[in-house]
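Down below is the structure, laid out as structure tokens.
Here the complex is missing one protein chain, while the rest keep their positions.
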Amino acid sequence: MGEELQFKTAGELSDLLKGGSVSSVEIVQAFIDRVESVDDRVRAFNSYDAEDALAQARASDERRAKAERLGELDGIPVGLKDNLAVKGQPLTCSSKILESFVSPYDGTCIQKLKANGAILWGRLNMDEFAMGSSTENSGTHTTSNPWDLDRIPGGSSGGSAAAVAACETPVALGSDTGGSIRQPASHCGVVGLKPTYGRVSRYGLAAFASSLDQIGPIARNIDDAALLLNAISGYDPHDSTSYKIDVPDFRKAAADDSDRKWTIGLPKEYLEENSDAAAIKPVLDAIEFYKSQGIEFKEISLPHTEYAVATYYIIATAEASSNLARYDGIRYTSRAESFDGKDSIDIYHQSRALGFGEEVKRRVILGTYVLSSGYYDAYYLKAQKCRTLIRSDFERAFESVDAIMTPTSPTPATLKGAHAEDPLAMYLSDIYTISANLAGIPGLSLPCGYVDGLPVGLQVLGKPFKEDEILKLGWIFESAHAYKDHHPSL
Amino acid sequence: MPEEQSIDIQKVANLARIALTDEEKSKLSGQLDSILGYINKLNELDTSNVDPTAHPHSVFNVWREDKAEGELPIEEALKNVPEQRQNMIVVPKVVE
Partner (left out) sequence: MEYEAVIGLEVHVQIKTESKIFSGCRAGYGYEPNELVDPVVLGLPGALPVMNKAALDGIIKAGLAFKCTVPDWCKWDRKNYFYPDSPNNYQITQYDQPICQGGEVEIELSGDSRAEMGEHKSIKLTRIHLENDVGKLNHFADDSLVDYNRAFTPLMEIVSEPDMHSGEEAFAFLTSIRQTMIYCGVSDCDMEKGQMRADANISVRPIGETTLGAKIELKNLNSITGVKNGIEYEIKRQIRELKKGNSITQATWRWNADLGRTELMREKEDAHDYRYFPDPDLLPVRIDDEWRKRIQAEIPELPFEKQRRFMEEYDLPYTITSVLIPDRALSEFFEEAAKKEPASAKAIGNYVTNDLLRELAESGRTLADCKITPSHLLSLVEAVDKGTITKQIAKDVFVEMFQMGELAGEIIERKGLKPDFDDDQVKAWCREAIDENPKPVEDFRSGNDKALNALLGQVMKKSRGKANPQSVNQVLRELLN
């Protein structure tokens, strides 16, 4: 039993804990053992504190002994992307500039997890400051895709997705600004959900692009994703952009058996001929499956799709250039040891030059440029207007369909180093995920098959605050297929 | 939107307070020019009658009541500071 705990879902572990047949310490130990056994190859973790995790587990067991279990996740490890603030734990964002930073406070999602009794487990690797789609931009190391160690796990929540796929944690939190939960979930054959903007508090998430970022769950199945989403959702007075709206029971909604007639939109711009049909065959098969269940599909148009990447990279880099200004080498970040020039402004220049990786520099400079004097109207303002057009595309589409289905990624996981010299090509690979962040709508990726042994994800996009609907749609597919039970061999 | 322009990398790097080597400057210059060239495709869109999206949802007047809710204890506040004196953060003398 002890050796199989790491292959169980959070839901299953929760039932086992409730039934008393296993303890949280046993569970946590199983995952520690698993990490020690496979992470030398997967390298999902930046760091983890086994002693602390076991101490949390013991506290959980004590609560359970007194029948004082806090929540459904009490005693269950939740892996954390290394950009989520946990008091007393490192918060590196996989950047050298924060390599020694320890957070003095808990973010709201973390507070909610603590209130639920979850075991806060490890610091998971990511693209530096969430900028990237491969986790190759990490300032620490590159994570490997558990399905093929020569390939990227996707990004920026590559560590989170790989850890879940490799069973190093039953569930994890990631963050998604342009696809950073959904795309790595797709590459790693797991479930990833980006909530509606404002559904989950951003307080405690090191900001990349404030109007696009969301924290979300990565899990092996729909039920676990719903379980985690239940725990972290809700209006937060510490985040002005979080939305005052009721939180349904996502678990219940996902498993809801009622006979609803769905209409799903297929955006013609997403499936045009320049898409490599072979690379997304499992997605097309999945669509056939849904049809076989009586679900209606219709072609829709999202005419401004081709402008999404350009719009995104103006807005995201502009906001990021301002959000990352605080990492200045002056106050709480790594500081350049020596700097030339008697003008001490140089310490900013040198510390940031040493502390930031190439992709971060590229985006900060681009973002600074598009906001600079004389260019604001032409770039930032223009992009915000294009964003309105992209949002309207979705609003119009949702008048006639309940949800939209697309591939999550144009191709499965590429080999490490594939886009090393071509950042633009890397940006273009975000084409399917980016629009959801611009429109603020929720999106789910679930595993729907393989191409050449590599996982492929189906993306389901929903109406604002309708995470329950996309979870339900995902569940319909999942319950008829075995992908959630597949594990990479490590 | 400016049709043909090249980023003055040094000027922008100064604004962003990032020191770049000559090699970095020339590499970045090329990459950013190509990215900007791509971004210029937004020129194709007529947005003269479109409002910008500042926030995904039209909400306003989000505020809190004026109550002191608590501060970080000073050891926590200064925990990550590389150098401190008299409970203040030591910073290099920056020319005003």
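The first chain written gets the first letter, and so on, giving A and B; residue counts start at 1 in each chain.
Criterion: contacts are C-beta pairs under 8 Å (C-beta built on N, C-alpha and C of every residue); 3 or more make two chains touch, one makes a residue touch a chain.
What you see is a predicted model, and the numbers here were worked out from it, not measured in a lab.
Participant: Using the touch definition from the header, name the shown chains in contact with the chain that isn't displayed.
Facilitator: Across all of the complex, the chain we cannot see touches A, B.
Participant: Out of A:319, A:393 or A:430, which is the one that touches the chain we can't see?
Facilitator: Per the contact definition at the top, the residue touching the missing chain is A:319.
Participant: One chain isn't shown here. Among A:31, A:348 or A:398, which residue touches it?
Facilitator: Only one of A:31, A:348 or A:398 touches the chain omitted from view, namely A:348.
Participant: Of A:29, A:83 or A:177, which one is in contact with the hidden chain?
Facilitator: Here the residue in touch with the unshown chain is A:83.
Participant: Can you list where chain A touches the absent chain?
Facilitator: 83-85, 91, 93, 98, 101, 103-105, 107, 202-207, 209-211, 237-241, 318-319, 321-322, 325-326, 328, 330-332, 345, 348, 368, 371-373, 376, 380
Participant: Could I get the residues of chain B that touch the absent chain, sorted low to high?
Facilitator: Residue positions of chain B that touch the missing chain: 15, 17, 54-55, 59-72, 74, 77-78, 85-94, 96.
In this text, only the chains that are shown with their structure count from here on.
Participant: Distance-wise, how many Å sit between the C-alpha centres of chain A and chain B, to the nearest whole number?
Facilitator: Roughly 23 Å separates the two chain centres.
Participant: Okay, in this complex, where on chain B does chain A touch?
Facilitator: It comes out as residues 1-2, 7, 9, 12-20, 24, 28, 31-32, 34-36, 38-42, 44-45, 47, 50-57, 59, 62, 64, 72, 76-77, 79-82, 89, 91-95.
Participant: Which residues, counting only chain A, touch chain B once they are in their complex?
Facilitator: Where chain A meets chain B, its residues are 100-102, 104-105, 197-198, 211, 237, 240-241, 243, 304, 306-307, 309-311, 313-314, 321, 325, 328, 330-335, 343-350, 352-353, 356, 358, 361-362, 364-366, 368-369, 372, 375, 378-379, 381-389, 391, 423-424, 427, 439-440, 464.
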